[in-house]
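Excluded from the complex is one protein chain; the other protein chains are retained at their positions.
Our next item is chain A:
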Amino acid sequence: MTAGRLVGRDVARVEDAALIRGRGRFVDDIAPPGALHAAFLRSPHAHARILRVDTAAARALPGVQAVLLADDLRPHLTDMRLVVALPSPSYRLELHRPILAAAEVAHVGEALAVVIADSRALAEDALALIEVDYDPLPAIADCDAALLPDAPLAHSGADSNLVAQMTVAYGDVDAAFAAAPHRFAETLHIHRGGSHSMECRGVVALHDATEDRLTVWSSTQTPHAAKRLLCDLLDMDESRLRVVTPDVGGGFGPKLVFYPEEVVVPLAARLLGRPVKWIEDRAEHFVATTQERDQSWRVEIATDAAGRILGLRGDLVHDHGAWTARGVNVPQGAVAAMPLAYMVPAFRMTIRAAVTNKVPVTPVRGAGQPQGVFAMERLLDRAAQGLGLDRAEIRRRNLVPADRMPYATPLKTRGGIAVTLDSGDYPRCQQMALDAIDWAGFPARQQAARLAGRHLGIGLANYVEGTGRGPFEQVSVRVEPSGRIVVASGAAAMGQSTATMLAQIVAEQLGADVADIRVITGDTAATPLGIGGSNSRQAVLAGSSAHVAALKVREKALAIAGTMLEVATEDLEIEAGAVRVKGAPGLCVTLAAIARAAAGQPGFMLPGGRGPGLAATEEVVIDAMTYANGTAAVEVAVDVETGGVTILRLVFAHDCGRALHPRIVDGQLMGGIAHGIGNALYEHMRFDEQAQPISTTLADYLLVTATEMPPVEILHLHSPTPLNPLGIKGVGEAGVIPIPAAVAAAVEDALAPFGARIRRVPLSPVDVVALVDPAAAGPR
């Protein structure tokens, strides 16, 4: 892949200069003078009626400025609920979550009051003084149980716990199964936990009473959506409200959701006439920030004798949590990911989303795709075992081959857009991974280890991921009369080097250095339109807009310089902050001078004939997603006494099209791989039968640390997509997607002498020990 002067190269990140000196500005670093601090009273019950709330003692505490309940907010809001569900015809229940619970709480952690005080500590003191009489109601914790006829209702007003149902289907599945010589079925339980960005959420709001203007800083991935909701809820016109995403200490999904705290804090600032700050602590994050969690899959695959897939069918029960905080996109994404890498002639999956009395479920890095891939890859392993085929060979026979690209599938995205695999060579990618991990030589390694009493296993998993979800991201590129280049985008940075990406693309065209570019992301005052960070989309969408805008500014600069220098534009080049005549570097005009000329003088013609200003704003619209792919291969050692799983090697071969910054691509993948290892072996958000969360510290909920990371080898294939001008595909989520499937396959392989069948993740040591049947192990 040809690299440009800057694009495609490992340039220094523009984010690092401030962050490495401790001069970043995260939401908790914003401290307007006179700010008050908010703390939220959260339900200790998974399900209860609120009978009485007495705030008198809390209000009387010195330093407390206000204690607000739902009724106190009602006169100031146009709606008491957050209506944020993505459109879908599948909903059976309307579950818009309340901004503050008034009559009933539906999960532990749901907020019902807010205290505003001189300090956070005082606000928390006051929380302890609020008296609430709850009438506990039966709670439902398990999504499968929630759909049984006599299950307790998660919401006392509802007639069932079925919040949504849909079927994704094409082809004549039942006929395919009826005629198929081989069928293999599985029941799988797949759990994912939270995102656990190291920075929790937070909101700071500043109200200017003179002009009734609100500035809201939120650790959000979607500032423009937040602004729209705030304008609606507070009934303010857009010109009076600004939402800014400051430095964000990791997002990974849940920060794309709009939360009750994001409206309560600005409203409190407006009511009290003082800035108000709320910073979520980790204890709150476990019960108030959205998570993924549980899915049960009953699935079946039909194949011919050679292992070619004839059909896939099944149903999926999805834990939706207590409210619709985003939609049904997680199970939808899971099902969509299932067949994507393979040629599947007939397909039918039914999704049933079940309400539970737990934290609402919304996407976490991967957004259902790890689950869909897990289901598919487990079925392929079952089929390989049943047919006596090598697990890699059955995949090779079914992967969409390179000569079928672009490959139109009968699937549609959630927005009804056709799913067409645009580019790639999936079989070659798999082969790269197999070669790197010495798949062919593994049986000998495994046999030797077994003779020595060690249990080695190997597994692999393929994924194809829809990235770059449209429709657009706005980017403006402006050369100020000082010569400074300012790039502003609706993209929201949360650690993925978004500013560097934009600076690289723009500097490439304007003859500048990356460090010369000032990038503003996630500020609604700098960019009127925006979608924000999700779906591995920002390099694809914002990158494309930045590229086209920079090209326009470049052309205009050359045209104006041509007039100023009286030279044809073909004879000009742009370099080091100036436009110069090729071969005569002394003949030049700086970008600053061009920008000043383009700013105009009263009564004088603009040079270049291209209108005023040296700037361009672009919203490149790309509806179709571009599909990235990859293969993970994992070798493990399993200690059958302790249940400990050690990943000895992990190979990740992938294709994200052209790489804008190879080191950043690797960094995104490595972070995802670590997260995937967590999902495979460690991360478990546990609740008891009453839906009480019981893994609410980082000592109970285990995140991968440096010692759990295996040696990882990343291999690259570059198939540029034709769908955007840079040829790129998203890479922010890829790493996580195939890891649980590949690790499960490897552990199952290691435990083959015990006849183990892995049907769930995460796999704790206890789970692994339970899979080992000593009677089948024979003498050791």
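We take it that contacts are C-beta pairs under 8 Å (C-beta built on N, C-alpha and C of every residue); 3 or more make two chains touch, one makes a residue touch a chain; residues count from 1.
Here is the rule we use: contacts and distances are computed from a predicted model.
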| item | value |
| --- | --- |
| Among "RNA polymerase sigma-70 factor, ECF subfamily", "Molybdopterin synthase subunit MoaD", "(2Fe-2S)-binding protein" or "ABC transporter permease", the UniProt name of the subunit that does not appear here | "(2Fe-2S)-binding protein" |
| Which residue of A:78, A:210, A:601 or A:707 touches the chain not shown here | A:707 |
| Residue among A:19, A:80, A:102 or A:436 touching the omitted chain | A:19 |
| Touch criterion as defined above, residue of A:307, A:495 or A:730 at the omitted chain | A:495 |
| Candidate in contact with the missing chain, chosen from A:671, A:693 or A:740 | A:671 |
| For chain A, residues in touch with the removed chain | 12-13, 15-16, 19-26, 28-29, 31, 63, 121-122, 125, 195-200, 247-250, 252, 281-283, 494-497, 663-664, 666-667, 669-675, 697-699, 703, 705-707, 709, 712, 735 |
